[in-house]
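Report on one structure; see the data block that follows.
A single protein chain has been removed from this complex, and every other one stays in its place.
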Amino acid sequence: MSGFLNAYLPHILTGISVGGQYALIAIGYTMVYGILRLINFAHGDVFMVAGLVMVYATASMPMYISIPLVIIATVLLGFVIERVAYKPLRSAPRMSVMISAIGVSYLLQNCALYFTGGLPQTYPVIPFISDSVTVFGQTTKMVTLITPVLTLLLVVILSLLIKYTKMGMAMRAVSKDFETSQLMGIKINSVISFTFIIGCFLAAVGSLLYFTNYQSVIPTSGAMPGLKAFVAAVFGGIGSIPGAVIGAFIIGICENLIKGAGWTTFSDAFTFVLLIVILLAKPTGIFGEKATDKV
Amino acid sequence: MKKAIALALALMMLLALCACGDSDAKQDETPTVKIGVFEPLSGANGPGGKQEYLGMQYANYVTPTVEINGTVYNVELVPADNESSDDKAVTAATTLVSGGASVVLGSYGSSVAIAGSATFGEAGIPVIGVTCTNPQVTEGNDHYFRICFLDPFQGTVLANFAHDELKAETVYCLGQLGNDYDQGLINYFKQAAEGLGMKVITAEFPENNADFTSYLNNAKTEGAQVIFAPCSIQYAQLIVEQSATQGIGLPLLAGDTWDSNKILGAAQGKEVDIYVSTFYAEGGDPDFESGIKEWLNSNSEAKTNNGGDDMIAAVTVMGYDAYYTALEAMKKAGSVDKADILAAMPDVTYTGVSGSIAFNEVGDAVRDTAYIKQANTSDNVWDFVAVQGVN
Partner (left out) sequence: MTKIEQKKSKKGTWIALCCIAALYVLLFLIDNVFPSTSFIVMLTPVLKKGAIYSLLCVSMNLLNGFTGLFSLGQAGFMLIGAYTYAIFTIPVAEHMSVYQYFDGGAIQFSIPEAIGSILGPTGGAFFGSIIAIILAGCVAAVFAALIGIPVLRLKSDYLAIATLGFVEIIRAVFQWNSLGVITNGSNQLRKYTAFSDMKLTIGGATLKFGTIFPFLIVMLCIIVIVLLINSSYGRAFKAIRDDEVAAEAMGISLFKHKMLSFVISCFFAGVGGALLAMFQTTIKAQSFTSAMTYEILLMVVIGGIGSVSGSCIAAFLYIACSEWWLRFLDSGKFLGLSVPFFRDGFRKVVFSVVIMIIVLFFSRGIMGDRELSFSGIAGGVKKLSGRLKKKDIEEKEDTGNE
């Protein structure tokens, strides 16, 4: 047992950290899906843009201004994307909205490519969370330890928000039944905007943690974490916040254990195998509600 | 509203067409010879491609004309972005062919060079590979020449270095899955290293991977003394950074791609040991270096493309030499016609900043030395370690 721990402890540690970052992105996916039934393909790219904004902000501003600025800018971006690209298509078929999401993702990546000139941007060092610490004889960054704690804290706050505030109640109502909640006088548009705002806020926090760990931002940086976070959301049962978080931790840890076992070629492929297996065995994920098709 | 937008779109399309036609119609007083630049200016190899292009731009800035048989020609660089992607390479190459390039330089990254090769071959345009090190680039291609060393050579050099200088017995090789540069170099390294009695462990990481801690930890648990990771810069930065924070403490060894100021930036002030093999060691030609540094500092766009400082990458030097090799070929041919230049190419010799260049029967430069450099993480410069050859 101790031999196993010694060999795999670093992988598990990284896995937990990576899982926490996936979780923060996955919540954005799962909430939007819960309400709009839309896979927001652009979410991973919003995450990447948050990283780039941080790079450019710290170039001219001190850290204590940059961090709030990044969060505000990301939230704003999410809000604008929803209003410009998704709202006009509210009555359109679901495929059109998904295509619009792919279009936004394409646009964000190309804009990032244009502004960075394709050069990888080095992410600034955020004091304290970038420091090295030693856990059980393994050196790692402070952020590795902070990530899961912060993730869980945010999730608890979010759950309370959804459970006890008026807005939270509205969100739950909308995700249960779009039309009826509209009839009940819920302002659909503001609820949807609010969902995007929360999703993007968490993505911005996620990007701070993620890029502190992996200090290089390129236009496609968001693609893989985004896709994996989505897999995590599906794995946990899309629409369910605790499901997304648990799914993300499972994906993060499994992926790193696979790498640790030497199957490096298939570390990404494994994530998708897991996805397909869960979709076939339990299509609604671990915590998903059972969907009933109305004829 | 919709009609207006549709009209605007249609107009844009028309304008675009006009612009295409226009570029053909433009005529200058003095005759112009076009040198095509077939480089990745975006995508995974964008940074390297840009630095290579910088060398050509500087050379063009220093020597904007060429005199051939008494006629002075303006030299125009025509870039075409191959987007680091094989499926875009064909049309990018065709743009150069249709743009009337007499000779083409490039590309950074062997796989796009191979992908574009057939198009140039059909058009009969000679191409000078600048830093594409895969043997397949020139093999069987009469029109492809190259001024740098090859992967079998580089792999052997690095294996020798790992064996002789780093005293390694086990080497952990890490390359990107699906990237033929990484896998090719690792293959040659492995052959040479196993010949020297070293043990080689290989691992691959998928595209867009950001987390290398598992790999680095694996290297440590497998008992490797050296990590050989000849990957592109975007991953290299992450490997360097994570190797330092994880306290891996193993020397990192890599090929020509790592010779970049981005790597130094990532390693600055950290406890990492990085060795790279490359085409040129800084300090080889002081006149050239002071000149290009002045140019970089006066040209903000060039500086941005160089990664924001005035450090000279080896690929920039190679780009510079490639430009002059092309001019030399034109002079030798006594013409700016592509067929004449192609015929003259095999006999071209040129002594550039990176050393003397002469082509063998395959079209590869005869080179028997590579420079090994080490990252100096406190001063943020590359320290010259050794000139290594194959013995």
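By written order: A and B. Residues from 1 in each chain.
Methods note: a contact is a pair of C-beta atoms (placed from the backbone, for glycine too) under 8 Å apart; a residue touches a chain by one contact, two chains touch by 3 or more.
These numbers come from a predicted model, not from an experiment.
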Could you tell which one of A:Q21, A:T58 or A:S100 touches the chain left off the display?
A:S100
Option from B:E122, B:D164, B:E194 or B:D383 whose C-beta touches the chain left out
B:E122
Extract the touching residues of subunit B with respect to the undisplayed chain.
1-3, 5-7, 9-10, 12-13, 16-20, 22-24, 26, 41-42, 79-81, 85-92, 94-95, 97-100, 111, 114-115, 117-119, 122-123, 135-136, 139-140, 175-180, 182-184, 187, 202, 204, 206-207, 301
Where does subunit A touch the missing chain, residue by residue?
33, 37, 39, 84-85, 88-89, 92, 94-96, 98-100, 102-107, 110-111, 113-114, 117-118, 227, 230-231, 234, 265-266, 268-269, 271-273, 275-276, 279-280, 283, 293, 295
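Basically, only the chains that are shown with their structure count from here on.
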Subunit B to subunit A touching residues, read off their complex
41-43, 46-47, 50, 177, 203-211, 213-215, 217-218, 221, 233-234, 237-238, 241-242, 245-247, 262, 265-266, 304-305, 307
Subunit A to subunit B touching residues, read off their complex
7, 10-11, 14, 18, 113, 117-120, 122, 132, 138-141, 210, 213-216, 218, 220-221, 223-225, 256, 259-260, 262, 264-265, 267-269
